[in-house]
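Quick one: the structure is below, and I'll ask about it shortly.
Complex shown without one protein chain; remaining protein chains in place.
Our next item is subunit A:
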Amino acid sequence: MTRPGGLSTLAEHKRRRIDELTARTAQAGGVSLIRDAGRRLLRNPTAIVGATIILLFLVIAIFAPLVAPHDPVQRFPELTQDLTVDHIPGPTAGHPLGSDPLGRDFASRMVYGARQTLFVGVLATMIGLLIGVLLGAIAGAVGGWVDVLIMRFTDVMLALPSLLLAITLVALARESTQWTVIMAVAIVNVPIFARLLRGSMLAQRESDHVLAARALGVKRRDVVTRHMLPNSLTAVIVQATLTFAVAILDAAALSFLGLGDPDINRAEWGLMLGVDGVRYFEVRPELAYFPALAIILVALGFTLLGESMREALDPKNRR
């Protein structure tokens, strides 16, 4: 069934596609992948939407004292007087979202919640990233039994589903504080970053630029820190952006399971949703709706940005 005509058009089509690609690359004037990716990112509406959401919540978090109508931990007599187990006051003058179960201004707690939630998410992601990158870099750069040991260690951690591992870690800590939650969520992500970085280091070890640096007599430490790590960074940043969304969801889940921060003054969306939100769901579902909506939006923002970053950095999509 081979038709010479058909085959030649197919080959022609391929050749044309390659020519097109080279022409485009030439036109771009040899822009680096990152700058190229950045330009594509700015043209991608998905990325813009994600970045806008994150920026919005970041502004709210930074200027929380200016945005919030009240102090988030103060109990208001006008709210507590109507407060019973079966009734939590809704919006009134001066309290746009009504009260929380302790007679505090719910709107202010939502605003300050941006601060705490981003704090937990960013810190958990950063700690996980730092430990993971360090382990991955060591495994990839040193190799040998160190590599085997670190990789077996990540295997053990990956043998448990992430939330289950986080639950285990908090449970083993005996009592939970805000830091237990942050550390548990952080450690869960360590093996992901470690494997990511190791893979990238291994791929680079035999690449031309590393061989060149070694041939020039650059010290081994400098080869790793100056020539290999920067090249792995983009993948790590993409992963960190995606991890953030998972981190705040995991933190919320831990709160729901009663393993969260025990501080009743702490205004964090995961805690607000996982503790009061579900406990008073039949009395006043808004106590769950607002923090849940905020968590969904922030998680969505980071996922959108992370995915479009990954797409933009993929050399397959270079034009």
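Quick note on the criterion: contacts are C-beta pairs under 8 Å (C-beta built on N, C-alpha and C of every residue); 3 or more make two chains touch, one makes a residue touch a chain; residues count from 1.
Operating definition for what follows: contacts and distances are computed from a predicted model.
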item	value
Options "NADH-quinone oxidoreductase subunit E", "ATP synthase subunit b", "Peptide ABC transporter permease" or "Cell envelope biogenesis protein OmpA": UniProt name of the undisplayed chain	"Peptide ABC transporter permease"
Per the touch definition above, residue among A:Val224, A:Ala245 or A:Met309 touching the missing chain	A:Ala245
Which of A:Leu129, A:Ala253, A:Ala267 or A:Leu313 contacts the chain that the document leaves out	A:Ala253
Interface residues of subunit A (partner: the chain not displayed)	6, 10, 152-153, 155-156, 159-164, 167-168, 170-172, 174, 245, 249, 252-253, 256-259, 270, 273-274, 277-278, 281-282, 285, 288, 292, 295-297, 299-300, 303-304
